[in-house]
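With one protein chain withheld, the remaining protein chains of the complex are depicted in position.
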């Protein structure tokens, strides 16, 4: 396994990555991108074991509701890059099972690849979303055929791919890009049915980074995003060669959607658990600032907080139900229930803006205008800022200001905007989340119930 | 135990009950009220056992999540009067435990009473909500001191009570009125801290019945409410004497709220299970009518149904979470988690109107204007009604008309209005349900999460 | 002109109309349908003038914002049948203008017909909505070709039509059925492009009536629907011959949608004004019952009422804006602005269920269970009902009970269900109302504003 220091060095591998129009010489030493590297390095150090052949402790396959719960708890404390590596490996193994019968050779390649990755202790990021071009047209029917990643050449020893993948978290900080189709493909779209692993430093890979990280001199006013942030990569495959042993799917359109679905099985629960935590945090912030403002007993404030905590409870109940009703596969792998998970994520995403509105309504304008930490240190006005940001003897003005900064950072500044958009877009937007929920809902039970309630059971045989 | 026939006879006991301004001579034979009696009689027959000392099978105390689930399932198929009798007896036993230490004599009376009720196989209804007068004033501060049921006289052998209890389901069809305070009382309100059992035919008890039952000649257009309905009793205690052995609380204000809370523990889960069922029914109706209209694949219709099924899933997930996280008392009695139950009922109540709006939006105007069943039997127009109510070869016009009648009955007619109001008011209105949710939510966890997320853990000791 | 008495007699003309499976011998004398006739008869008496050639005062063409306002006010006090007659005549004249150039002969027929109707002082109802069959298919592509009214035979002197029109308010109480297409037709659907006038007593016309009218013995508990109700007709054209002079459109598919659109111009404003009135009523009921309950100063009650009154104000502001921004045609006819009218009706329809939910939340369970008026007259319990329905000295129990009955009747009983569905369905359901709003919104202005706000005006020429 690698130590954090070894990991940092490993990134200096000639990768072509860009930030604000300039190439980045060494990601680990970049003033902004380097912070994400630091976080990933700490993940390496946390799980490091010196024995040859050791595998990270985070690589566990849950086989029961109990173990699903433990997995959720562990991964809540893990850095993002470690987490996505885990999800990627599990996705690959799940996919291998599913194509075993039809494409045994590809399944074998996947298993060999996973062994290699674990042996080298590499980090994998997930390249799914294509540029997509005109959303109303199929991949094969675009003005520019490269709007979905595709095979542009097939050689003896591998393939050449072209296209771009968007919103790839921490793409510049991993070693390998798990490149899989964004959706199911149809006959005639074989070139788009490509899944493969691409090293970040492969020739032709170019990554443009964007981030919500604050650019302020003093990042103490950004207690969350100033400490930790993850850039998103705009990953371009400018005719990249991929050797055959790293190609897991090429041309079998019928399996194109399966990789993303397998990933979903592994990503979903973590996303819901994070939502539960965020909902508790929003509710907690509302209560804390209400108390600091002296308003926690005011009727309309309590009403808003009640609505918030009920929403938190609803989201949490879906997590409970999803874990309790997990499906254990024939191989003994436990997956959370898809319906409850989706319904929970949907409710969390759809109501995020309302939760934030309540928080802003309760908190007041100082969410935006609280003096900065440096202002509190100024000899001329610091003590006055503290005096007037305090509200009563028991509430220190500096504490209250810090609370406002945390709320602003989480909900009303660059990171807040990132949260708002990301919650909605994760899983393909609210519309896609509704479709998935519909797919898993037991509509026959609902129709039977309606017929029973309506005294129409005589029609059940005919209608259901 | 009693048979259904014996039960019917038992109601002819001189009780004073009124319907539409007239006294009802014999409830069991009344054309409208009698239908509820029929339903209760069938409950008697279902559970009848001839052995002396037998107790109804429905009288079980759950001791685990598994048994809670079974209880829910059993009570979904039980008639209302049997169900409220069960909940009443359990409430009394729970209350007996809670006052055991402070009021051992009262606890003993309760236990003796329960033995008697079970021996006689009687039915109990629950008298809780007072007339309440001016809602902004306490019981002891009303223009009319009788707005909350109170003790107006204390005698050697018992007490005399006066007041009224409102919205008492099936009050005229039971044998005993479990009369308990609507809320907690304070010092100075001792006369209002009264809990006792009153026979329906006690002198001074007068009940005015109201009901959503259709008055139409042909009730086939009301496939739900035409078959089954429960009148609500406006129960007046016009100076009713209650002998001491039936008085379970008199003057101990500190215990006044406990009876209603104990009842809540037993009523809550059934209410949530019914909500889950109703939500599935609303979703199922929407899907059935969309299919009958040829619209099940239309975008905006699917979107609305998706929103409905997600809400159904949210409510169901709270039921799952409430049962899984049940609290088992020292005595081994399992109660569902109060937070999840309340959040689920709140969400169900708050979104009922939206669910119904979606159903009406999807169904169309024929919810209101579908010809009646008798119209379909008319020789001159029946076949034409059938022709034009049909939409395609696979959809019979009569089936579709019946579906519309069921939807109208359930959501857009007298029973629909009853559903709308009752869902909101059960548990005291949306405001009260929010309060209860707030009481049970783990706000300290939420505040700690907020502090952690906001990088403010340094303040945790001070703030939490 | 006709007097009310003459009108009543005129209905005894051999029309085939049905109620609850039975033919109705004489509509004016029917115990339920007759009440609507009474209302229409009073409209006749109100506007009666003995002079030959007189025309009802309600037949005015507005030519300015000021006159639009007056029209709205007048029609708020007019009975439904008089109102729909007015709207029908105006629709016909508007349509005549629009087809003048292309189909001068048809325009002439319309004008002649209008003269005749005004001379005879007849009442017209509006037959628009077809049975529609499978909503996902065009009229010409149904399993049953009669699902939209169509011409089945063309003769020398007229046409024969077949089909059904649904939800036709007061169809059995008028003299003439203005039968127009429900929507635009395409090439190949010429037989469905038919607009004509059909006497209610024409051979082959059969009407099935449905109504929300209460069937209770004592209708005093239904202070609204017990006094006034309008049945909906399910109007069947069972091969009805229509002479040429009453055929206004036959086969010109390009004009099929124009009649319904012209009707919309005249119906819309009245619908919005009624919505404004209903919203004020809902808000007023909420305030009245809050005051009667002693809750008008309670925080959460005030919040809900505030939300209600803001919604009332929003709907009212669209009425103000629609009238102020009316478009006056070249002929000097003033039509309300289509965008504001639609947005207002949409908001009113979409939020109706929330308004009602708030009202039910504020009012409490006695909306359902208040004793009936007859109960208050019973010697044994009447005085007790009054005592306990009262809340304080200033609130009479009978007044409060009547308030509950009015709220139940308006929102939580048969008429309440009718209100709920009708508000959503008027104008074709919420989806159709959104489409119409989109058609009239100035999207170019919005896009230009976005480009300006976003500093992207450089792209305006290219994009707009």
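By written order: A, B and C. Residues from 1 in each chain.
Everything that follows uses one rule, which is that contacts are C-beta pairs under 8 Å (C-beta built on N, C-alpha and C of every residue); 3 or more make two chains touch, one makes a residue touch a chain.
Keep in mind that this is a model prediction, so the values were computed, not measured.
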| item | value |
| --- | --- |
| Which residue of C:36, C:262, C:312 or C:369 touches the chain not shown here | C:312 |
| Hidden-chain contact residue, picked from the options A:49, A:120, A:137 or A:154 | A:137 |
| Contact residue for the chain not shown (choose from C:120, C:155, C:383 or C:438) | C:438 |
| Contact residue for the chain not shown (choose from A:80, A:93, A:164 or A:256) | A:164 |
| Touching residues (missing chain, whole complex) on subunit C | 223-224, 227, 277-278, 280-285, 287-288, 302-303, 305-307, 309-310, 312-314, 316-318, 320-322, 324-325, 339-340, 343-344, 346-347, 399, 402-403, 406-407, 409-410, 431, 434-435, 437-438, 441, 443, 445-456, 459, 462-463 |
| Touch residues of subunit B, complete complex, unshown partner | 299-300, 303 |
| Missing-chain contacts mapped onto subunit A | 16, 18, 20-23, 129, 131-137, 142-144, 146-147, 163-164, 166-167, 206, 208, 210, 212, 214-218, 232, 234, 236, 238, 293-295, 297-298, 300, 350, 352-354, 356-357, 360-361, 363-375, 377-378, 380-381, 384-385, 387-393, 408, 411-414, 416-418, 420-422, 424-425, 429-431 |
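Here is the rule we go by: only the chains that are shown with their structure count from here on.
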| item | value |
| --- | --- |
| Of all other chains, the one whose Cα centre sits farthest from subunit C | A |
| Distance from the mean Cα position of subunit B to that of subunit A, given in whole angstrom | 43 |
| Whole-Å gap between the CA centroids of subunit A and subunit C | 51 |
| Shared-contact residues (touching 2 or more other chains) in subunit B | 431 |
